[in-house]
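Here the complex is missing one protein chain, while the rest keep their positions.
Take a look at chain A:
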Amino acid sequence: MRFVITVTVEIITADGRVIVGTFKGFDQTTNVILSSCHERVFSETEGVETLPLGLYIIRGDNIVLIGEIDLERDASVDLSEIRAAPITDISRR
């Protein structure tokens, strides 16, 4: 029987993007595979926009943070009500 991982994670990338998807695998350099993922685009003037992306491999160099999402808590948050500036690019000061 194949082992199936069904953890939903949020990845913050070096350029400040927030990508949410199902965690499928990783290696020692923190390269990560996410399936059925989407990007959450934060804005100060309107609610969070969700962009479908599909299957992604994210190179470890570009990863800042990987967070495990609590699905219950995530479902209770109304993304269209959230106003926030995007996370800054890691190289820009």
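A few comments on the model shown:
By our rule, contacts are C-beta pairs under 8 Å (C-beta built on N, C-alpha and C of every residue); 3 or more make two chains touch, one makes a residue touch a chain; residues count from 1.
One rule holds for everything that comes next: contacts and distances are computed from a predicted model.
Here one chain is missing from view; checked against "LSM complex subunit LSm2", "Trafficking protein particle complex subunit", "Small ribosomal subunit protein uS9m" or "Probable electron transfer flavoprotein subunit beta", UniProt names that protein "LSM complex subunit LSm2". Even with one chain removed from view, chain A keeps its contact list with that chain: residues 10, 12, 14, 16, 18, 30, 40, 42, 60-61, 63-71, 73-74, 77, 82, 84-85, 87-90.
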